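One structure coming up, written as structure tokens, with questions to follow.
What you see is the complex with one protein chain gone and the rest in place.
Right, chain A next:
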Amino acid sequence: MADTGLLEALLRLLEKVDGGIDSQDVAADLGVDHQLIVGAVKSLQALGEVISAEQKSSKRWELTGEGREIAEQGSHEARVFNAIPDEGLPQNELMKMPSGKVGFSKAMSNKWIRLDKAHEGGPRVFKTVETIEDTVRDKLQLVQKGLSAKLEDKEKNELKKRKLLSEVTVKSYWITKGSSFSTTITKQETELTPEMIASGSWKEKKFKPYNFEAMGVAADCGHLHPLMKVRTQFRQIFLEMGFTEMPTNNFIESSFWNFDSLFQPQQHPARDQHDTFFISDPALAHEFPQDYLERVKQVHSEGGYGSQGYKYDWKIEEAQKNLLRTHTTAVSARMLYKLAQQVNTHTHRLMLVSPLFSSDLTLLCGIIFQEKFTPVKYFSIDRVFRNETLDATHLAEFHQIEGVVADYGLTLGNLMGILHQFFTKLGITKLRFKPAYNPYTEPSMEVFSYHEGLKKWVEVGNSGVFRPEMLLPMGLPEGVSVIAWGLSLERPTMIKYGINNIRELVGHKVNLQMVYDSPICRLDS
């Protein structure tokens, strides 16, 4: 803040004038450097509407150092003329004068002096006129007095050429009174303080206005990865629909649970090295429910449960191979098997306690199955691994979202109905279904939704009814149907957050700025 005295002096000057005042004039009036006035103007502006100041620039003629010397002492040619006595002066002596060289040639061309080269004792200079008029000095003195307007442009340019005048641009302010003009200074406060509140002084204070255009200070907070945000939303949807989360904490799975239990034949291409990551250590799984394994072997190699089977030589060695699970459906298979065991344990217990009813046992068991089987709705969202060709949208691992419902008498219409509800919660209402093939579901349906942006139907997931060849060997009651669907977590996340390259989303090449900046996830909007 400039000195208050100066500010008030400026304000008093301004008070006297009608319109405005130029800061250059203020500087001249107050006899201070113009820069100080500029500082004062800025300080006053910061106080609000006391003054208003508009910057302007003007051009002005000014004497150079040499010009000022001439205005004081006369032009070089005049000084040369005045130095010559009536009897003349030797040329070499004249040339020793400070103005000698320039003054001599100018005085010669003005025909004020002459040179007698043949003079005895060397060349000698003589006056040719009695008196002279030093017009250069006169003109410069005019400029010095601020009367440069009296000179013609041609004259000024000639003096400029002689480096006696220069044209300078002057920046100044045109100062006028502001809406809250006053000749006394009140200092503005930046912030409200506890003291002001205590003393009530805030009532008299003026506060410096905020700059609402500026950004706020960045919040110091953590940021969740977009994938995790979307995952939370999907979990929420499943929980709202009454689904229970499956424990999916087993990335390493045996081929048996990943493929065989799902009635996926051992020669299926998905079981190839090109599609699946196999484990070299520990290479084999060593423990299976033996009687269930026998039933799986039978349904693959010979059929049964109303099926023709695949009629091939099923090998335990193939089923034992460990792998990185290719889908969470392996977990669903384990869960459904577990569910079937609950039904069967109960039946066995009943058989043990009531051997007398042997003739009615089949009937009785049927009733018990009906009663004991508990319908379930399961879901999971976790990593799966595929030996895929890596590109902008595919990595060797991704998150699979899976929903499974097991109950008596579920229909294909029910599957479509529940998919409709699920996708409605995601904000997707236009669905249609395409027949598809999947080794462990029949019927199988690809789910398409109408993309308003792309104006076409895009695939959003896969679904189906688990095959009886998968469910019956597990021991699930015959009338129980299991419907299921799946989709990836990455794709909806990439679409939601406008990410084109999956490497920016997943893995260590993740763009942290994107993580910092991405908004909360609301799937239905």
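Keep this in mind: a residue touches a chain if its C-beta (ideal position, glycine included) is under 8 Å from a C-beta of that chain, and two chains touch if they have at least 3 such contacts; residues count from 1.
We adopt the following convention: contacts and distances are computed from a predicted model.
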Omitted chain, identified by the protein name its UniProt record gives, among "CENPN protein", "1-aminocyclopropane-1-carboxylate synthase", "U3 small nucleolar RNA-associated protein 14 homolog A isoform X2" or "Phenylalanine--tRNA ligase beta subunit": "Phenylalanine--tRNA ligase beta subunit"
Touch with the omitted chain, as defined above, among A:Arg114, A:Lys315, A:Lys509 or A:Arg522: A:Lys509
Residue among A:Gly409, A:Gly453 or A:Gly498 touching the omitted chain: A:Gly409
Full-complex contact with the absent chain, from A:Gly306, A:Gly453 or A:Gly498: A:Gly306
Full-complex contact with the absent chain, from A:Ala285, A:Val460 or A:Leu487: A:Ala285
In chain A, positions touching the absent partner: 222, 235, 238-247, 249-254, 267, 269, 273, 277-288, 303, 305-313, 322, 324, 375-377, 383, 387, 390, 396, 405, 407, 409-414, 416-418, 420-421, 432-437, 439, 442-445, 465, 467-469, 481, 483, 507-513
